[in-house]
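For reference, the structure I am asking about is given below.
Removed from the display is one protein chain of the complex; every other protein chain stays in position.
For subunit A:
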Amino acid sequence: MSTKTAKIDRLAELTAQRESAGGASLWTEALRRLRSSKMAIIGAVVIGVFVLLAIVGPWIAPYNPLQQWRGEVFINQNIFVGSRSENWLGLDHLGRDQLSRMLVGARQTLLVGVVATLLGFTVGALIGGLSGAALAFGGKTGQRIDTAVMRFIDMVLALPSLLLAVSIAAIMGQSLTTVMIAVGVVQIPVFARLLRGSMLAQAGSDYVLAARSLGVRRRRIVTAHVLPNSLGPVIVQATLALATAIIEAAALSYLGLGNPDAAQPEWGVMLVQAQPYFDHAPMMALYPALGIIITALGFTLLGEAMREALDPKLRS
């Protein structure tokens, strides 16, 4: 009996401690769960390394990425090499140091991914948010606005994303900005639909009904209740979209619609340049490909972990 009472006392103590710990908001708890998730940690580490490289890459690169060692390039063990052994990852077909090009190229790759995703996120969330708010709280007129906007978004969504990006890039001409815009625009309908759907789900929830019954104004219901609770999936999507954006930017480069500036090494472009030599020097393609894959994987892992952490069904 005494062990039993001791157990109960201990339990009471524990629960009491938890009670006095004070409030933990949903975000705090999500963060706590993220920290204990292996997936999130691996993803965050990969992304951290990538971002670090993007920042310090140009300074730690052993050589100027444009410097060529001409005349001494030959193929050995599946990659171009020079006569010197200092080029750890070998040279490319023009005799430039691969390692330096990878390090400097990280920044370009990240820049394209982040800017394109930001563009898609901002414009998409704006369209989706307004559309969702109009449908849920705008009465008949709001419904019509929403229908018109969403049908247009659906049409854009119906086009294969790469085809759309290629078309935009082809129309606007080759430049870095074009790549960013093309990849970003493709993301807009995804974000728009996602935020709208998420908002609609929240707008039909009991606490929004409760806020209405309290007499809270519509604008406050949207900004204080519906939006904050709808952002979770959109933020997760942004993380996942970053991975897609990097891959799509590489695809555009691969198709010859990438940044034409040869002075700016970029992983996608490097991959393209390696293609003609793939039979004899496959390692030249391997490094940028690995870079893209690992980075995309990092973002995907973090995104998935965030999705799980923010899932209200898993909340304890």
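Please note the rule applied: a residue touches a chain if its C-beta (ideal position, glycine included) is under 8 Å from a C-beta of that chain, and two chains touch if they have at least 3 such contacts; residues count from 1.
We take it that contacts and distances are computed from a predicted model.
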item	value
Choices "TonB-dependent receptor", "Aspartyl/glutamyl-tRNA(Asn/Gln) amidotransferase subunit B", "Peptide/nickel transport system ATP-binding protein" or "Dihydroorotase" - which one is the UniProt name of the chain not shown	"Peptide/nickel transport system ATP-binding protein"
From A:Leu126, A:Met172, A:Leu200 or A:Val216, residue that would touch the chain that is not displayed	A:Val216
Residues of subunit A (touch criterion as defined above) contacting the omitted chain	19-20, 22-27, 147, 151, 205-207, 209-217, 220, 224-225, 228-229, 312, 315
